[in-house]
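The structure that follows is given in the form of structure tokens.
Here is chain A:
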Amino acid sequence: MNDILFSQLSTFGSSVVLLFGIALLWRKSLHAYTVVFQWQSVMLAGLLLVIGYFGHDVELYFVAVILFVLKVLILPRYLGKLEQRFGGERESQPYVNVATSLIASGLLVLLAYAVTRPLVQVSSLPTRGGLPLAVGLIFVGLFVVITRKKALAQIVGFLVMENGIALLVALGTYGIPLIVELGVFLDVLMGFLVMQVFVYHIHGTFESIDVDQLNELRH
Partner candidate 1 sequence: MTGYVFEMVQGVLALLLAPGLAGFVRWVKARLQNRRGAPPWQPYFELRKLFGKEVIVSSNASWLFRFAPYVIFASAIAVTLLVPLIAAPLPFDGMGDLLMVVYLLLLGTFFLALAGLDVGTAFGGMGASREMTVAAIAEPTIALAIFGLALGAGSTNLGRIVTQTLANPAVAVSPGRLLAFAALFIVTLAETGRLPVDNPATHLELTMIHEAMILEYSGRYLALIEWGAWLKLTIFFTLLANLFVPWGVATTFDPAALALAVASLIVKLAVLGVIIAVVETRVAKLRLFRVPELLGVSFVLALLAVTSSFLLK
Partner candidate 2 sequence: MTFFFLLLPPLVASLLAFLVRPYRAFVGWASALLSLISLGAAITIAAQTIAGNVPTWGLTIDSLGLEDVLRADSLSALLMVCITAVAALTLFLSPGVGRELRYTAPQLRRYQVFINLFIAAMLLAVSANNVGVMWIAVEATTIFSAFLIPLTLSKTSIEASWKYILISSVGIGLAFAGTVLAYFDFVARSGRIENALNWTTLMATAPSLHAEVIRLAFVFLLIGFGTKAGIAPMHTWKPDAYGESPAPLGVLMSSSLFAVATYTIVRWKAVADAALGRGYTDNLLLALGLLSLLVAAFSVVLATNYKRMLAYSSIEHTGLICLGLGLGPLGAFAALLHLVNHTAAKSLMFFLVGNIEQVYGSPLIERVRGLSKVLPWTGGLFAAGLLALIGLPPFGLFVSEFALFRAGFALNQPWLMGATLVLLSVVFVSFIVHLNKMLYGPPPVGVIAGQVDRLWNIAPLLLVIGVLVVLGLTLPVPLAALLEQSVEIIAK
Partner candidate 3 sequence: MPALFRKILQTGLVTEPLGPAEAEIVQLVAQVDRQAQRLLGRALAIREVDAGSCNGCEIEITGLTGPVYDSERFGIQFVASPRHADLLLVTGPVTRNMEVPLRKTYEATPDPKLVVAVGDCAQTCGVFRGSYAVIGSVDKVIPVDVFVPGCPPEPADILRGILAALDRVSAQRA
């Protein structure tokens, strides 16, 4: 009984997390990106708590807290700053328009389902139903990074990808060893910081955060 509930909860939670990811494709303003990411992280932290509870894994609570702090509180703050600074710039013309993006994301999730079938078959965990969604989220995050022109949007896409991986970790194994988890968080933070520093640099040098201007280096 518990397992069924657990399974349904986790799958549902994963779906919501994925849906936030897809919602990203639908929005255009940088502010919306930040908000969507923030909400996705909230859902992810919640899902971690759920998994921790049903999976009897104390470590996951800990991870959920860190994740919350990092991805709901700290990063969106920085993102907010960036957005205030460059918020006037909208993701005017992504490489792929919204409609196509949505169709593509659907296809990517389908692909994720197809590809991850062995995972679902192999695993005996109640959470296994969400695994394809996690991989799908990785794909969607990658898609955002590829198709969005603003540096900020790319960062958010990257973070969504990270969320996808975190989801995969949680669903697949109830978390990896804590020390590694910590290291990963540290890296995410550092990476984010580096990236946001570069957003300033890019703006300072190119007077825009449109990455498609960065095409001096060729061949």
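Behind the choice of candidates: all candidates are chains of the complex that A comes from, given by their letters.
Rule of thumb we're sticking to: a residue touches a chain if its C-beta (ideal position, glycine included) is under 8 Å from a C-beta of that chain, and two chains touch if they have at least 3 such contacts; residues count from 1.
Owing to the predicted nature of the structure, the values given are computational and were not obtained by experimental measurement.
One candidate from 1, 2 or 3 touches chain A in this complex, that being 2. Interface of chain A with candidate 2 (complex): residues 59, 115-116, 118-119, 121-125, 135, 138, 142, 145, 151, 154, 158, 161-162, 164-165, 168-169, 172-174, 176-180, 183-184, 186-187, 190-191, 194-195, 198, 201-202, 205-206, 211, 214-217, 219.
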